[in-house]
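For reference, the structure I am asking about is given below.
A single protein chain has been omitted from the complex, and every remaining protein chain is retained in its original position.
Presenting subunit A:
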């Protein structure tokens, strides 16, 4: 009994491998035929031999029957090696769809750990994996979704030291990061490695998507479009500006679509105009497609700059001549006040407890003030200090905001993190609104008030 079952089992296994071999053979023929008429896209290494298991035929059937994909497309996906930089709001959905679609090798690089403030948008992480490295958390989810791809974890930041080495193992990179410094680094390395970049970003309720260096040495790169970085103070992250989960999710999903198009492109993409897709969730027409410039002849990354010593090379990245953080101006905290002009949340708590009459001025915007506020605080948003026109007498404009306030009491200024409040403190002092210089900034803002637990439980957001 046992032996007959075993024999049957063996026979079936043999039959399966015969069929798989036959299928692989057939698809290789198709592949060869298609290669004759259409050269393969650069860098998608067609020579890597792959086969699909019967389980995979079933798994990918719904996308394989699309003429845009077909068996050739599925094989290209399986041969492809995609690197996702950043396992956050963009990287999560992009990774899920690419893993699901059957990308052969999926590398993910991120140095962060999962926090519960990530979970409204970083949908492949989970509450039970808070504190776990994002890369590990992501791969846990992805393996369960599709065990076939080769998942490569890189639990480290992408830096000038490791970028060339890491990116050398991939045919395509998805820029799912959150700061211009790393976006320039990804760009420069991708240009050197001849790999296309699918770049997306999102903030608040808006998103942007652009495919760069595609095809390599034809399409414009990040530096062609943005030769100079924005001033550091204009760079706002999701933590400060806020982000609607599905907005960044949508952009990540669109990155997966563009990646699939690049990987399965057959024939090679015609040299067309690069477009940038803008998404504004609350805009009158949410999607906009913009025609972008082409490659810049004098681009220091992908072109031939007039001064050739400016050209970015493997060496200039490796030996540390390229300082991306300095190039983008870092992201230093605001420091405009002297020590004596600032007090800690603990000191402010003492002021409250002592019952001294004072004014607590909260300069967060109305939305944030609505989420939580300290008792008795007056809300005058920071933007109102910034919107007094230049030609107005600035001092008068600021004074008028406090006409009804008694002027004989100390003033404490608070914001979310302790940056805006310093600037407002400085302005109030310069405008001489409250005589006697008794205006103080509360260090670390509402966030520090909550974190320190100085007044018991207080929401942290």
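The definition used in the following text is that a contact is a pair of C-beta atoms (placed from the backbone, for glycine too) under 8 Å apart; a residue touches a chain by one contact, two chains touch by 3 or more; residues count from 1.
Rule of thumb we're sticking to: contacts and distances are computed from a predicted model.
J.: Please identify the absent chain by the protein name in its UniProt record; candidates are "Ubiquitin-related modifier 1", "DNA sliding clamp PCNA", "REPLICATION PROTEIN A 70 kDa DNA-BINDING SUBUNIT A" or "Lysine--tRNA ligase".
T.: "Ubiquitin-related modifier 1"
J.: Kindly state which of the options A:178, A:258 or A:448 is in contact with the chain not pictured.
T.: With A:178, A:258 or A:448 as choices, the missing chain is touched by A:178.
J.: Among A:148, A:204 or A:399, exactly one should touch the missing chain; which is it?
T.: The one listed residue touching the chain not shown is A:204.
J.: Looking at the whole complex, which of A:292, A:351 or A:455 touches the chain that is not displayed?
T.: A:292
J.: With respect to the chain omitted from the figure, which of A:284, A:308 or A:326 is a touching residue?
T.: Once the missing chain is taken into account, the touching residue is A:284.
J.: Considering the entire assembly, which residues of subunit A contact the chain that has been omitted?
T.: On the subunit A side, contact with the omitted chain comes from 86, 88-91, 175-180, 183, 200-204, 206-208, 225-231, 233-238, 241, 243, 248, 251, 276, 278, 280, 283-284, 288-293, 383, 386-390, 394.
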